[in-house]
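Okay, handing you the structure first.
Then we have chain A:
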Amino acid sequence: MTLTMLIAPFVVLNVVIGMVTYVTLLERKFAARMQSRIGPYRVGPHGLLQPIADALKLMMKEDIVPTAADRSIYNLAPIVFLLPCMLIFATIPFAPGLGVADLNIGILFFLAVSAMEIVGLFMAGWGSNNKYALLSAMRAVNQIISYDLPFIFSALVPVLLAGSLRLSDIAAAQGGGYWFIFYPVIGQLAFLFFIISTLAAENRVPFDILEAESELVAGFRVEYSGMKFALIQLGEYAHVIGSSYLGALLFLGAWGGPGPEWLGPIWFTLKAVVLFLLVTWVRWSFVRIRVDQILALSWKVLMPATLLLLVATGMVVVWRIAP
Partner candidate 1 sequence: MRTDPGTLALVSLLLPLASFFVLAIVAPFRRLGRPAAYFSVLCATGAFAAAVMAWLAQGESTIPTLHLWEWLPGQGKSLATVGVLVDPDSTVMLMLVTLVALLVQVYSLGYLHEEPPKGLGRYYTYQSLFAFSMMGLVLSPNLLQLFMCWELVGLCSYLLIGFWYPKPEAARAAVKAFWTTKLGDVGFLIGIVLLWRSAGTFDLTELHAMVQSSTLPLAGLSIITFCIYLGAAGKSAQFPFHVWLPDAMEGPTPVSALIHAATMVTAGVYLLHRTSWLFALTPDVLLIVAWVGAFTALLAAVLACVQDDIKRVLAYSTVSQLGYMMAAIGAGFSAAGFFHLLTHGLFKALLFLGAGAVIHAVGTNDISKMGGLARKMPITAIVFLIGTLSLAGIPFFGGYLSKEEILGAMWAGGLPGPFAVLMLVAFLTAFYMFRVVFLAFYGPSHVAASHGELVMTTPPDEGKIVHDQPGPHSSHLHDPPASMLLPLLTLAALAMFVGIYSTLIGPLLPAEAAEHAAPGWLTPSAVGVAVVGILLAWLTYQRRTINPESLASAFGPIRTAALAKFWVDDAFIFVYERVLLTFARVVGWTDRYIVDGVLNMVSAWTLTAGDDLRTIQTGKAQDYVYGVAVGVLALILWMKLS
Partner candidate 2 sequence: MTGEAVAFYALSAMLVVSALAVVLSKNLFHAVLWLALALTGTAGIFLLLDAEFLAAVQLLLYAGGVVTIVVFAIVVTERLVGETITQTNRRIAGGALVCGALLWLLITTVLERPLATERPIMPDDLTKAIGESVLTRFVLPFELLAVLMLAALLGAIYFARPEE
């Protein structure tokens, strides 16, 4: 066990937490611009210290536990929820050789760990002993299961094209500007499906039925406050950022870009942020859709479509190799 093995996770964890805090600010600013507002402006120059103020406020708030709650579960839930959201960063290489663990099953690890997020989510919903929270958790589980398969299938398209499950191999396969999103037809379709299922897996608009304010108040985290609420928020945003990184890696050539090599991580982050903004744009532009529509979209459209796409990709790969 070398020292770097301990240092790398520490660094990544802190960078991610820092990023996530500032991503919230980015979203608020972006949303404000879309609505012709200015957004946070008071704390610090151009409101740049706003996230820190938010964090401090949440930390100092009173921690309330409902009387009827299943206490142990209620208390554990935010951590169990946050853990997989942070773990997904473990396998992402930010530049050649720069990452916590470049597993040979990287993408599978990513998918498996992000699937575990449901457990924490459900714990939160159940532990609160609140009807809204439980309903919300149920909806979340429902939706995440439904969109897991299209998510995996669309992510498998770059895997097939690159011929490896290792994320750095996938990134390397797109070297020289041949990003998989430019791959005729297949690349664009896979990217579209990937974005849609990412939205659903992150429970973002238009798939945010689990925290639909008009129906369920604030969803599964309705009973949480203070630091626990902050942890859940942190997890959610970390998940979004992680997915954005994954999308950038799978389809947008990861660290590839003009300029010297040390610019790589910057390019990668820039692409991820662009994806994040895309998601945010969707969030503030679209309306929520019904539960049955969400399920129908997954099982009746995305599932067959991604499956066909996967088969087509397989044929392309075989055909490409065969002659």
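One rule holds for everything that comes next: contacts are C-beta pairs under 8 Å (C-beta built on N, C-alpha and C of every residue); 3 or more make two chains touch, one makes a residue touch a chain; residues count from 1.
Selection rule, in plain terms: all candidates are chains of the complex that A comes from, given by their letters.
These figures come from a predicted structure and were not determined experimentally.
Within this complex, the numbered candidate that touches chain A among 1 or 2 is 2. By the touch rule above, chain A contacts candidate 2 in their complex via residues 1, 70, 72-73, 103-105, 108-109, 111-113, 115-116, 118-119, 122-123, 126, 134, 138, 141, 145, 148, 165.
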